[in-house]
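See structure below.
Only one protein chain is missing from this complex, and each of the others stays in its spot.
Labels run A and B following the written order; every chain starts at residue 1.
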Amino acid sequence: MTPLSFEWQWNVEYAIFFGLLYLALSIIGGTLTFVGIKTALQLMGLLRERHF
Amino acid sequence: MESTLIHQEPKRCSTRTFFLWTLPWILILGWGGLSAFLCLWKGLNQTNMSNIFAFALWIVFDLGVIALGAGAFFTGFLTYIIGKKELKSIINAAVIIGFICYSGAMAMLGIDIGQPLRGWFIFWHANIHSMLVEVSFCITCYLSVLTIEFLPIILENKKLEEIRGLRLFGHNLHEAMAIFAATGTFLSFFHQGSLGGMFGVMHARPFAARGGFYIWPWTFFLFVLSAIAAGPCFTILCTKLTEKLTRKKLVPDDAIQSLAKISGWLLSIYMILKIADTLGWIYGILPKAGLRLMDCYKEGPYGIWMLITEIIICGIIPAIILMIPKARKKMPWLITASILNCIGILINRFVFIIVSLAIPVMPFDRFWSYVPTWQEWGVGLAIIAYGIIVFSVSYRYLPVFPKERELNMA
Partner (left out) sequence: MEKEHDHTRHRYGMVIDLDKCTGCGTCMVACAAENNVSVRPDESDKERSITWMQLYKITNGKEFPESEVCYFPRPCMQCEEDGNGGKHSPCVSVCVATATEIDHETGIVSQIYTRCIGCRYCQAACPYHARFFNWWDTYFPKGKGLERYLSPEVSVRMRGVVEKCTFCHHRYMRAKTKAYAEGRKTLEEGEYITACAEACPAQAITFGDLNNPDHAVSKLIKSPYAFRLLERLNTKPKVYYLSKRDWVRKKADNFLPGEFKPVFKVKG
């Protein structure tokens, strides 16, 4: 899963597979972090909240 | 006290009635819990799986619920990416059904492997050439996406909404939903496909093996298509069942009709490709391995009727019903077509898992039979009970159907 596991190989197949995996994970993680920070800023009154 | 958790309008049943409704499902869950405990404690000898039937009832349940749960990613894709506004009234239900199906399947897989404590090896020591690795990675990631999609619905609970931080977080999460829906679609596409690929790449098993494009056998694409054709129908069935049980109209007809129409189109395309694939298999793969079609259906209870039922009765017929606007607008026809569609996909998964393994490849090998034990049924049925409980609890405490109030005001 990472270059630390011994069966890791530096080749195109690994690059595509894990590239896409880590891309998906970072999109999920990044968006979650963004939402978290946005909420925190709104709670602190630094960012206007939208009313529903 | 419970009333503080429930929105005043529209009305929910009494605590007592709700408890009595969930009681049988809790008992089944208990049965499943005991079975799971026995399997983890004593080992998989508690099942009737064998060296012949390495995959059995649990994998059928797994692939079945995952295919039926495809309504979540596909409805999400249609709602947030394509922008079909009418589906907003059903997307919550689709997400919850998806979450139930995927979390249930994951729990079951945890028991199904011989060394559950080594489950993480799939990720850490991943053999990226194995379709099952792709499945595991995508299912795990997609389950986290589904959890994120489920979260704003949970945070809309009456009591939780009073907490400003949680309310804001829920709203902000909801605003970013398109990103999660897109990621979920990508992940789901690949694992639905890889589940099919798993069987298509068993090149030494002519019954399951298929040719394909690059590294993906045709079953990869067929499984994706069949899942997105049957998933929306399963969402329709669950919604209609909830409407029946609660005696309320929950989803406007335009959302149901929209899903049914899309399902009909997809099922038709799937059927054309499935028939082409089956012909390719009969005239290509099988003769190359020295087999004729009827050689695959000569032993045991698995006759040619399975293929006929899957393609004609549970494929072409529901596709025709769903394609005709007049027919799919009539409730009995819509329900019949949806049920047939779902049964068709379950037969397809069953055939690829059980029949593939049951048919001996060596000419002198004998046909073995398999009957699941009560422990296997326990774990399998527990997933259904778990699903019903989660969906009931969600319906009771969360605004699952946003149009419910509007539809029941008159």
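To be clear about the criterion, a residue touches a chain if its C-beta (ideal position, glycine included) is under 8 Å from a C-beta of that chain, and two chains touch if they have at least 3 such contacts.
All figures in this text were calculated on a predicted structure; none of them were measured in a lab.
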Checklist outcome for this item: Only these shown chains touch the missing one, namely B
Next on the checklist: Out of B:I28, B:A209, B:A319 or B:I388, which residue would touch the omitted chain in the full complex?
Outcome noted: B:A209
Next on the checklist: Of the residues B:L168, B:V201 or B:L222, I need the one that contacts the missing chain.
Outcome noted: B:V201
Checklist entry - Of B:K11, B:R118 or B:R164, which one is in contact with the hidden chain? => result B:R118
Next on the checklist: Among B:G43, B:G284 or B:P325, exactly one should touch the missing chain; which is it?
Outcome noted: B:G43
Next on the checklist: On chain B, where is the contact patch with the chain that was removed from view?
Outcome noted: 43-45, 49-55, 112-115, 118-119, 121-122, 125-127, 129-133, 136, 198, 201-206, 209, 287-292, 295, 356-357, 361-365, 368
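Note that in this section only the chains that are shown with their structure count from here on.
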Checklist entry - Taking each chain's centre as its mean C-alpha position, how far apart are chain A and chain B in Å? => result 27
Item to check | chain A residues within the chain B interface of the complex | outcome: 1, 5, 7, 13-14, 17-18, 21, 24-25, 27-28, 31-32, 34-36, 38-39, 42-43, 49-50, 52
Checklist entry - Which bits of chain B are touching chain A when the two form their complex? => result 123-129, 134, 137, 141, 144-145, 148, 164-165, 168-169, 171-173, 176, 179-180, 183, 186-187
